[in-house]
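Note that one protein chain of the assembly has been removed; the remaining protein chains are unaltered in position.
Our next item is chain A:
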Amino acid sequence: MDKIEQNDGTNRDELIMQQQREIEKEISDSTPLVSEQLPITCLNAEYLGDEVFTSKIQDLAGKYKFLRRTRPDGNCFFRAFAYAYLEHLISNKDEYLRFKDLAEKSKDKLVQLGFPSFTLEDFHDTFMEVVKRVDPASGSTDQVCDELHKVFNEQGYSDYVVVYLRLLTSGKLQEEADFYQHFIEGNFTIEEFRHQEVEPMYKESDHIHIIALCTALGVGVRVEYMDRGDTHVKAHDFPEGSTPKVFLIYRPGHYDILYPN
């Protein structure tokens, strides 16, 4: 924890945190946690006159029909992943039951790994409540999809889902620390990385978060990368060789949900 040396006795941490809160509020006032489905071409407005991106959007529009935006608050990967996967489960009943069972049992596993059971229970209860609210058997596909959209735009529920996925990710990193240690840059230990970059809310996700979460849940994810290089979007599947159930687009610093043709 390196802080700026200071001698004037003012509480600079608090000033920094206050400023951060103001920026976050500005974002939250202007963007929903998860948007409606939008045409892929809605991205054009952000890259007017930019040939590289315009050609990539065109490429993307050939493979995907819709995009669903998530709020850029550092939790976007986890929120997008949870939404897209639960939405996939609404029309895949058997997989829903597999996931529900896995999610049910995940709490005991995390407790065994050393997570505090008292606070974990709170997140797990809420997570299971959300999973049950989107049970494919609870209504027509449209009704359940509406329920999913509603619950993911309620900050309390939506954030608790993110927290629980962060804890599952952290648990996986700990469980297979020897493996994941190789992916960590700098002098972080797995322990430090989990506490500093995975468990706290609003910390952005990297490949290591994605691989750990996908492995923990047994769910394949395809990420379409849209950056300055090349003229086409580049797809990458996590874990490698898996069949993707969740499709995301990554633009530097942010993930949104994609719907394949």
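FYI, a residue touches a chain if its C-beta (ideal position, glycine included) is under 8 Å from a C-beta of that chain, and two chains touch if they have at least 3 such contacts; residues count from 1.
In this section, contacts and distances are computed from a predicted model.
Asks: Have a look at "DNA repair protein RAD51 homolog 3", "UBC core domain-containing protein", "U6 snRNA-associated Sm-like protein LSm4" or "Ubiquitin-conjugating enzyme E2-17 kDa" and point out the UniProt protein name belonging to the hidden chain.
Replies: UniProt lists the chain left out of the view as "Ubiquitin-conjugating enzyme E2-17 kDa".
Asks: Identify the residue among A:V131, A:L167, A:I190 or A:I249 that touches the chain left out of the display.
Replies: A:L167
Asks: Taking the full complex into account, find the residue in A:Y83, A:F99 or A:F115 that is in contact with the omitted chain.
Replies: Of the listed residues, the one touching the omitted chain is A:F115.
Asks: Given the full complex, what residues of chain A touch the hidden partner chain?
Replies: Chain A touches the missing chain through residues 1-3, 5-7, 9-11, 13-14, 17, 115-116, 118-120, 122-123, 126, 156-157, 159-160, 163, 166-167, 195-196, 199-201.
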